[in-house]
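Inspection log for the structure reproduced underneath, given as structure tokens.
For this view, one protein chain was removed and the others were kept in their places.
Moving on, here comes chain A:
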Amino acid sequence: MTVTHTPNGFNLNDAGRRVIVDPVTRIEGHMRCEVNIDDDNIIRNAVSSGTMWRGLEVILKGRDPRDAWAFVQRICGVCTGTHALTSVRAVEDALKIKIPENANSIRNLMQLSLQVQDHLVHFYHLHALDWVNPVNALKADPAATSALQQKISPHNPKSSPGYFRDTQNRLLKFVESGQLGPFKNGYWTNPAYLLPPEADLMAVTHYLEALDFQKDIMKIRTVFGGKDPHPNWLVGGVPCAINIDGVGANGAINMERLNLVSSIIDRTIDFIDQVYIPDLLAIAGFYKGWMYGGGISGQSLLSYGDIPDKANDYSAANLLMPRGAIINGDLSKVHEVDLTDPEQIKEFIPHSWYKYPDDSLGLHPWDGVTEPNYKLGPNTKGDRTHIKELDEAAKYSWIKAPRWRGHAMEVGPLARYVIGYAQGNKEITEQINFVLKTLDVPVTALFSTLGRTAARGLEAQWAAGKMRYFMDKMVANIKSGDLATANVALWDPETWPSSVKGVGFTEAPRGALGHWLKIENTKIANYQCVVPTTWNGSPRDEQGNIGAFEAALMNTKVERPDEPVEILRTLHSFDPCLACSTHIISPDGTELTQVKVR
């Protein structure tokens, strides 16, 4: 037995039974989680491990930096556009390329549309099943469901008893055919599910509605990126011309296309206001007694910021999505963040399967090294190919441990929202106050699994509103006669200095994303990505600070140790995406989650 007090304030005790969840499902990539629970089934030690490794950075070596976006877009199926945007920004930063205002508006529209779509898909299709029980929905009374719907969202037209009866019948047909489809592998008899059948039916109905609706949002990226999946990006701007008087769906952007985007934005705002937010508040109302999962969100939060209002100004004052760092839980001070400062962001590897020239020192991403070193600690159970139990005192993850001035940080919607709240951002403060008031909970309720899920919903609402803002801004700019979408003055590599470096950043749906690169003799000499799940899923560091996932699992009560609903609920609330945070290799899809209790 080991009892440790971590510098970031957690008491770890590995005496109790060990519960292993591997893989953690409904996420991108492979992740394993091990916890120790005490006699009351409360988690007293948590270990999160990324179980794959990728060679992303290294396959970019020697390539033309103007092409890097096309590669990073293929890393995974989720953040395609965000990686591409981060990559072109890094190259523009290195080469000091300025982009036109229209390009900035279009990029923001693409990024915001991804933000909205990703949050929506996360809430309904990846996370809802941690709170919503579709099997229980079969017991619901459609009339009572209709009444509930009208109460929580009076303006939603789809609320008749017949509408919910239809969904229920469809669901029944699915269940009776023996193929639960996306609902298989759930723990549908677990007492952790608290919704009445009517709320379950309402949520399942919206699961289907959201699935149908999210495809419209994607069309925005088809318009501006030429196609989707895999829209086009361009160093220096965006690869689409504007010809406002043109016609047709192909070629330059014209009024017809802009009107299409505009109508999708309106419908997105309606869907979020009438469906997503009411559902979120209704579900949260039933779970507000379940206040687990805060982890380090009450102490250490980081956001790089995003959505530049004016083009080419990446200072905090110009970023509409908040930028800053909070440490030691002091919300009265938001620290400035500088991605180029070698003293701020460093990645450590004492508990990661990598090797540095000196393992005890952290490296800034510009000087980052990705050299595998798969070694297991002496207390590992199992062998190198079949680990039964990790030894967290040694190396135990393919994720590095990034730290901001030595602190483990949480990134993502909750971090952005708390930072915005601490800075007195008017829109964010109003949204948060509305939720706190509706649910009748104190501000500290934000620091929880549910708070993370709520922040994501509020951010989707905010992002939809900002899509309207940039749409109007761009149309006004076009009407004033500015049609520029790209600056190709520095397109020719002969104009480039022989050795430069740059950093690009965005706020991906799941958190702060940075790409650091060095260009030598017109080719990529080094490329390092520090992705959101590297922050959130980080293992312990040299000082013994645990990462955000690990911290969030601590002290949670698990109703049934062999059905890890609570563990999945909290991990999913981060919207983890390990395809880029770890080094992917396995395309193995054979998985039912295996839960082992030892």
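Observations on the structure shown:
Keep in mind that, in the parts below, contacts are C-beta pairs under 8 Å (C-beta built on N, C-alpha and C of every residue); 3 or more make two chains touch, one makes a residue touch a chain; residues count from 1.
Everything that follows uses one rule, which is that contacts and distances are computed from a predicted model.
Not every chain of the complex appears here, and the one that does not is recorded in UniProt as "HyaD/HybD family hydrogenase maturation endopeptidase", selected from "LacI family transcriptional regulator", "HyaD/HybD family hydrogenase maturation endopeptidase", "ABC transporter permease" or "Homoserine O-succinyltransferase". Of the options A:332, A:360, A:385 or A:498, the residue whose C-beta touches the omitted chain is A:385. Summary of contacts with the chain left out: across A:42, A:135 or A:208, the touching residue is A:208.
Residue A:170 is the one among A:17, A:96 or A:170 that touches the chain not shown. Contact with the omitted chain, checked across A:59, A:247, A:361 or A:489, is made by A:59. Interface residues of chain A facing the missing partner chain: 25-28, 30, 51-55, 58-59, 61-64, 67, 69-71, 74-78, 80, 121, 125-126, 170, 174, 179, 181-182, 208, 211-212, 214-215, 218, 227-230, 232, 353, 355, 369-374, 384-387, 398, 526, 577, 579, 583-591.
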